[in-house]
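As you look at this complex, bear in mind that one protein chain is not there, while each of the others sits in place.
We call the chains A, B and C, going by the order they appear; numbering starts again at 1 in every chain.
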Amino acid sequence: MSLAEPPLHEVGDAPGGGEADLTPEPALHRALGLTDHELEEIRARLGRDPNDLELAMFSVMWSEHCSYKSSRSLLRTLPTAGEGVVAGPGENAGVVRIGDGLAVAFKLESHNHPSAVEPYQGAATGVGGILRDIFTMGARPIAILDALKFGDPADARTRHLVRGVVRGVGGYGNCVGVPTVGGELAFHPSYASNPLVNVMAVGLLDERDLTRAAAPGPGNLAVLFGSTTGRDGIGGASVLASATFGESHSADGAKRPTVQVGDPFAEKLLIEASLELIGERLLEGLQDLGAAGITCATSETADRAGTGIEVDLDAIPRRERGMAPFEVMISESQERMLAIVRPERLEAVLAICLRWGLPAAVVGRVTDDGDVTVVSRQGVGESGTPRELARIPARALTSEAIVYDREARPPTHIRRAPAPGAPELPHDGLPERGMDPGAVLVALLGDPNLCSRAWVTTQYDATVGTDTVEANERAAAVVRIKGSRKALVMATDANARIGLIDPYLGAVTAVAECARNVAVSGARPLGVTNCLNFGDPERPEEFWRLQEAVRGLGDACRALGLPVTGGNVSLYNESADGAIAPTTQIGIVGLLDDIEQRVGPAFRTAGDLVALLGETVPGLAGSIYAEHAGTAPDDRPPGVDLTREAALLAFLPEAATRGLLRSAQDVSGGGLAMALAECAMWGDIGADLRVSVASAPAAELFGEGPGRVVVTVAADHWGDLHALALRHELPLRRLGTVGGDRLRITLTGEGATGAAEGRGASVADEVDESLAVLRHAWQAGLPRALGKAG
Amino acid sequence: MTTYRFAVSVMPKEGILDPQGRAVEGSLGHMDLDGIRDVRVGRRVELSVEAVDGSAARGVVDRLAGELLANPLIESWSVETLDPVGAAS
Amino acid sequence: MTTYRFAVSVMPKEGILDPQGRAVEGSLGHMDLDGIRDVRVGRRVELSVEAVDGSAARGVVDRLAGELLANPLIESWSVETLDPVGAAS
Partner (left out) sequence: MKAGIVVFPGSNCDRDALHAARLAGMEAELLWHEDPDLRGSDLVVLPGGFAYGDYLRAGALARFSPVMGALGDHAARGGLVLGICNGFQVLAEAGLVPGVLLRNASLRFEHRWVRLSVARHDTPFTRAVPDGAELRLPIAHGDGCYFLPESELDALEARGGVLFRYAHPEGNPNGSARDIAGVLNEQGNVCGLMPHPERASEALLGSDDGMLLFRSLLESAATRLAGMAA
């Protein structure tokens, strides 16, 4: 099908920024990014001075990315226990049982910095990395969701990044044949020089295939298969070369590209070979190679099994000649896997790799000394006894790596959100003079953050696999499971605008919205994965934001009874213009027991009743509307009532199972009016509605307060639905009926025109637009925002 | 004004993985062609430039190659001058 | 056995639409580069061949180019001999 290859390099500012380029310093450990304190800690763990190779291995394993040294203490507070969870944080991906002997594996991961440097390859290798985490567990990847965040779409640099990243996600995902069924695309100024590329992958496995990333059984062999090992991804550590063979760093840097090129074709072969090896029961353990390459894979698998691994450096298949030991040990060359194999099964393993055309080699063996050792015959000749180049206790590199308790300090003047049920403000204080709700709705439909994503999604193969039931432009994607009536429902959400005002509330809001998005289809959420995208944790304000977000994540998951099964942390998302908006990306997978009972978002039949489930709370801060209209200083984002969210999560599946719902659509970005417009556009049928305005029209129509769902119900089911809502203590407000080819929303009640005029504003008291007008605004939004967007 | 014709070669940088080259090598076995190694696949862009003189034209090509045709992070490029008529055919 | 290195250029034939070439021309506006015309985007493949002598090596390359690297219906190709070390960089 092709277009797997990158396009001609796009016009735009030359890619740059992002990576820190270390210039050699007298003290090698500093040049490698280790502090003097960390060097002491290393000495303490070794009981001696590390040599250069060991120092390089520590420097990558003790990096924030691999060691989670700033976030570990926070992550420990997250709720991880849950019904059916068979693998949680600590594994490559979370795994939850779904019955019939099946389980689902899922995880979110970031590739922000590489994508800022080289958008196509950065995004492509991001997809490759998260897919490996899924099939390493023994699961066949069945879906990809991409959550993308950029700066102002009018900016040339942003357009270059958007095009590159979208092409990269598609170029890789389309080629490996895993459908990209959903995701997020958001624009916010804080991402201008630091885009976010978070990718979620979902896999399906037979529970018996669940594979651990461990290296048990001294005497077992470590087999490296997949691509060969090159000099890519060595980055900062390349300063070592100057130390190792006195090369000038610049000449040296030129030889070591920091950009990694993905090979989706190799990944596809890797998927098939790995799943075949697992299916044939040939492996004791399997681990993907990501950050810190072989060093990470060997130390993590050894540590998990309480064993050691001796790495035979000379046996590692290379792409280039003359690679230094440290280059081989920390190379981040893509599309590689490490398998732990019993000697008697080696032949069978190599045969399968060969059949799939994948280079494979025994690169070490499991030992009982708990150390990762690196040996080589170079210099001693074939006959001579191998030299030991490095010996480090595996756990010193992983579970016992350095951990920090960073200082947290709330920034001065941050606006806190009201506690649930706090007294309402008199009004939202927004300028309303001359506001025509119809015109505002059309404007919101065309907003880059709310409009159709077709320009992106048409570049992704969403139907490969013949399981995709719902994809894209939907609250959540629905992927059926062949041979059963079941389906998996998946969504990913974040809320940067609220996170910016209140990181705690930002995380809570994202969890609530994501769970709701899964539940509106009638599914029961199974678990939560997440990606914490924040700034420099060494700055107390930034660490406070991270701390608050994790607290919100934990509170929300506990209140909704959802286990956190895994995730990822991306820190130092900063640029000259400061840190990005605190971004807690949430991913949730839910289970639908009977695909036939799924509920879609679109209006279906004329005469059906339209109702709003949940209650509108005041507060417009953090909404897209507020971005257009401007918020008053005393305004706050709406709070989240987690008890009510929990009730929604219980109500929706029950209503769906009992067949009471014709449609259900979550109210979020753009508010109630936006949700109603989507239901109408997607169903290609209008509605005639009356909305009584309690506080202010803007809050009623465009407020993004959580806990609300637009539902339609056949007239003769109204009673039952109402009774069910009562039982779950959920307000259910009738708005009108489905029909016609216009969306008509008449505002009533003391908050409408009259009251508004009382406040000196003149508000048109109805929305009355044809579906054609709404659809046009919605579809034209993104191409316009990106400027023809070729 | 004279018209000059150039060919810009854009190749994956040394050390950068070249998936296409590897795939070609991998499939050669099926073609019973022996002895082929180190295959690298890149792009060749031919174009005409109208300019006052050769060095002006060359300047334009160099900018185009460095800023648009090649991605300096992963690709290296070189320029070759063709005779006005010439093409790779 | 000696190792020879070649570069094969594969270009779209005259009259074959070349959307990539058009795209390059299309983006020239953003770069205020004038006088560029007739842009054609093709492929350049560099490879080494081990053979008893130059003509044997050349024979291998010609076969590879004609049967695999180019599709005669839409592409023309030409071979250039490089010095063993050579690359586009």
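Rule of thumb we're sticking to: a residue touches a chain if its C-beta (ideal position, glycine included) is under 8 Å from a C-beta of that chain, and two chains touch if they have at least 3 such contacts.
This one's a predicted model, so the numbers in the text were calculated from it and none came from an experiment.
Visitor: Determine which of the presented chains are touched by the chain that is not presented, and list them.
Guide: A, B, C
Visitor: Which of these touches the unseen chain: A:P79, A:G465, A:G600 or A:G781?
Guide: For the chain that is not drawn, the touching residue is A:G465.
Visitor: For the chain not shown, which residue from A:C175, A:I294 or A:A626 touches it across the whole complex?
Guide: Candidates A:C175, A:I294 or A:A626; residue touching the omitted chain: A:C175.
Visitor: Mind listing the chain A residues that contact the chain we can't see here?
Guide: 1-5, 7, 167, 170-171, 174-177, 263-265, 268-269, 356-357, 457-469, 480, 482, 595, 790
Visitor: What is the set of chain B residues that contact the non-displayed chain in the whole complex?
Guide: Here the touching residues of chain B are 19-20, 23-24, 26-27, 30-31, 41.
Visitor: In the full complex, which bits of chain C touch the chain not displayed? Write them out.
Guide: 16-17, 19-20, 23, 43, 68-69, 71, 73-74
In this section, only the chains that are shown with their structure count from here on.
Visitor: How many Å are there between the centre of chain A and the centre of chain C, using C-alpha atoms for each centre?
Guide: Chain centroid spacing, chain A to chain C, equals 41 Å.
Visitor: Which whole number of Å gives the spacing of the CA centres of chain B and chain C?
Guide: Between these chains, centre-to-centre, one finds 7 Å.
Visitor: Where in chain B do residues touch two or more of the other chains?
Guide: 13-14, 43, 67-69
Visitor: Which chain A residues touch at least two other chains?
Guide: Residues 8, 11 of chain A each touch two or more of the other chains.
Visitor: Okay, in this complex, where on chain B does chain A touch?
Guide: On the chain B side, the touching residues are 12-20, 22-23, 26, 43, 67-75.
Visitor: Which of the residues in chain B come into contact with chain C in the complex?
Guide: It comes out as residues 1, 3, 5, 7, 9-11, 13-14, 21, 24, 28, 31, 33-51, 57, 60, 63-64, 67-69, 76-78, 87-89.
Visitor: Within the complex, which stretch of chain A touches chain B?
Guide: 5-6, 8-9, 11, 14-15, 117-118, 121, 227, 230-232, 255-263, 265-266, 319-320, 333-334, 357
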